[in-house]
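Right, subunit A next:
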Amino acid sequence: MTTLLTRGTVVIDKEACKGCDLCIDACPPQVLVMTTHELNDRGYRYPQLLPGCTGCKACSQICPDFVFQVYRYETPIEIEVADEGGA
Partner candidate 1 sequence: MVAQLMEGSEAIAAAMTAAGCRFFSGYPMTPFTEVLEHMAKKLPPVGGVCMNAESELEAVGMAWGAAATGTRSATGSTGQGLSLMQESITELSLARLPVVVLNMARSQAEYWQATRGGGHGDWRRIVLAPMDVGEATELVQLAFHLADRWRNPVIVYGDYYIAHTYQSVDVQPIDFGPLPENEWALTGATGGSGRARLVSPLGDTKQRDDVGYDLADYYRRVHAHQVAMIEGTEALVETGHLDDAEVVVVAFGTPGKFVRFVVEELRAEGVPVGYVRPITLFPFPSTVVQAAAQRARVVGVYENSNGQLVDDVRLAVLGAAPVEFIGGLSLDGSAFGIGPEITVPEIRARVLRLCESAGCVPEGVAR
Partner candidate 2 sequence: MTDRLLPILPTDAPPTEPARLVDDFTPALIDVGAHNLCPGCGEPIAMRSVMEVIAEQDLMRQAVAVFGIGCYTAFSNNLDCEVLQALHGRAPSLATGVKRAMPDTVVVTIQGDGDMVNEGLQEVVHAAARGENITCVLLNNGVFGETGGHMTATTTLGQRTKNSLEGRNAADHGYPIQMAALLAGLEGSAYVARGAVNTAGNVSRTKRMIEKAVDVQRRGLGFSFVEILTMCPTGWFVETEEAPAYLDGTIAAVHAGGVLKDVTST
């Protein structure tokens, strides 16, 4: 089982999001992905978090709608990720 070292995490206020996608490109480890089919109440796609966040707060700084709350773990955690072809 592989793990990804993750130093931080975010809380995403998905209802605040207006689907602008700025956070996706702004994230240095590229751990944000927009939903493809799920929409928030306002009809926008919103970001979701993958393992590997560094808590660098690029997302919260670039977000025009204040969607993110950013945390840095006291001790980085290892998050299990599925291997290709695995369960």
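The candidates came about this way: all candidates are chains of the complex that A comes from, given by their letters.
Brief remarks follow.
The working rule: contacts are C-beta pairs under 8 Å (C-beta built on N, C-alpha and C of every residue); 3 or more make two chains touch, one makes a residue touch a chain; residues count from 1.
Remember, predicted model here, so these are calculated numbers, not experimental data.
Candidates 1 or 2 all belong to this complex, yet only 2 touches subunit A. Contact residues of subunit A toward candidate 2 in the complex are 2, 4, 8-14, 16, 18-22, 24-26, 28, 30, 33, 44, 48-52, 55-75, 77, 79-84, 86.
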